[in-house]
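Quick one: structure below, then a few questions.
A single protein chain has been removed from this complex, and every other one stays in its place.
For clarity, chains are labelled A, B and C in written order, and residue numbers in each chain start from 1.
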Amino acid sequence: MFYDECVQALLDRGVKIEDIANCAEFLHKPYQNDITKEEIIANIQEILKKREVQNAVLTAIELDRLCEEDKFHNKEFQKAVLDDDGLYGIDEVLAYGICNIYGSIALTNFGYIDKVKPGIIGVLNEPQKGCCNTFLDDIVGAIAASAASRLAHGKKD
Amino acid sequence: MFYDECVQALLDRGVKIEDIANCAEFLHKPYQNDITKEEIIANIQEILKKREVQNAVLTAIELDRLCEEDKFHNKEFQKAVLDDDGLYGIDEVLAYGICNIYGSIALTNFGYIDKVKPGIIGVLNEPQKGCCNTFLDDIVGAIAASAASRLAHGKKD
Amino acid sequence: MFYDECVQALLDRGVKIEDIANCAEFLHKPYQNDITKEEIIANIQEILKKREVQNAVLTAIELDRLCEEDKFHNKEFQKAVLDDDGLYGIDEVLAYGICNIYGSIALTNFGYIDKVKPGIIGVLNEPQKGCCNTFLDDIVGAIAASAASRLAHGKKD
Partner (left out) sequence: MFYDECVQALLDRGVKIEDIANCAEFLHKPYQNDITKEEIIANIQEILKKREVQNAVLTAIELDRLCEEDKFHNKEFQKAVLDDDGLYGIDEVLAYGICNIYGSIALTNFGYIDKVKPGIIGVLNEPQKGCCNTFLDDIVGAIAASAASRLAHGKKD
């Protein structure tokens, strides 16, 4: 299991758990005004303990790194990934691999946050020379969307 | 194949192809300002020709009708469906059965439109005594989201 | 939450938890020979405690019942559902709504068991006059596939 590796890899790529928590708060606060940042962070940590989530996070970050290090064999394809071409959808495919585990609320949350791009998601989405975050912004969105879904289900129970 | 039956069943439930086209336009116009309503409608008609889409549309409308006719065996469950309880997610599961066919852009589009609820989706979502549109609003959103995805792919090619 | 209602509804349709456990055992035993029936049953009970699973189970059983009671509005469509037409795939769409929660092993398990049809799944799949199990056999397969996935993950941890 790769929990610590995931937290560290996210941090190395500029993403703190707090940044993801802010995105989850943006999604969930309208439904539960008294939710605390601590509860949200605890939820995100539970999500990051799931093996399938860890595998998606680490695969995504390897792809971003290898892309920006110019290691892809097909350079034209590498350019499409680096530019986060709107019709390259494998970043979202990996994100759905996370959201699916947390049910249909996670999937709709992801679609919404992927368009609105609050906080760190917007920052990651800004083109930056020599830097590839094509996969990372979707992974962050998927974890935030899953945390909001988990909170919605927990609140009801 | 049930193309005519789908168009008629949608109409019987208050949804014209033009209403779905308005939702698809809301999603796609920011990316292609010169898109015409005719192109969007043609796209939606192509989507409605797919067997899996027809099956989802007809199943969804049967469920809405049988729910509002008080035909469910489990009445407490029927009430959860009728109230479109936020944690009843099978309406979204059926919607994803449509979106999946049109790729990851369709899925993110759906998540967005499901939150923003433009046009007919907002109308269907308003509670109305004796009327169940729990499944229909998501089906309309899924068709609009798929049309916008289809247009995005077509535009590029 | 509808745990007891799900267990009862399955029983009313001829499916005991033990029947589902036999299907899960068929999938998981090759990987862990010393697994006990008690552990498998406990796993299935955990799965049935999930709200999204309960919603899928109850929706599926309502559809089967309303179909065999001739309550669908579109009778030609009702016949396609009753006959479990090979190209009617909404039963599988509902099943994936369960499997997705338990990750990619659950999905591949489901595809396999849906072809091989061991035990109760084969029984449910036999055409029987006046009886519709179009949705139920896939729901049983999805729960068994999810249980085997849950066991695979638990074994490793």
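One rule holds for everything that comes next: contacts are C-beta pairs under 8 Å (C-beta built on N, C-alpha and C of every residue); 3 or more make two chains touch, one makes a residue touch a chain.
Because the structure is predicted, anything quoted here is derived from the model rather than measured.
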item: Touch with the omitted chain, as defined above, among B:T59, B:N74, B:S104 or B:T134; value: B:S104
item: Listed residues C:V53, C:I105, C:C132 or C:A147, member touching the removed chain; value: C:I105
item: Touch list for chain B against the chain that is not drawn; value: 1, 51-52, 97, 100-104, 153, 156-157
item: Where the unshown chain meets chain A, residue by residue; value: 2, 5, 9, 51-52, 55-56, 58-59, 61-63, 65-66, 71-74, 76-77, 81, 87-90, 93-94, 96-97
item: Residues in chain C touching the chain absent from view; value: 31, 86-87, 89-90, 92-93, 96, 103-105, 107-112, 114-116, 152-153, 156
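Simple rule for what comes next: only the chains that are shown with their structure count from here on.
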item: Averaged-CA centre spacing for the pair chain B and chain A, given as whole angstrom; value: 27
item: Geometric centre distance via CA averages, chain C-chain A, whole Å; value: 31
item: Residues of chain C engaged with two or more neighbouring chains; value: 51-52, 97
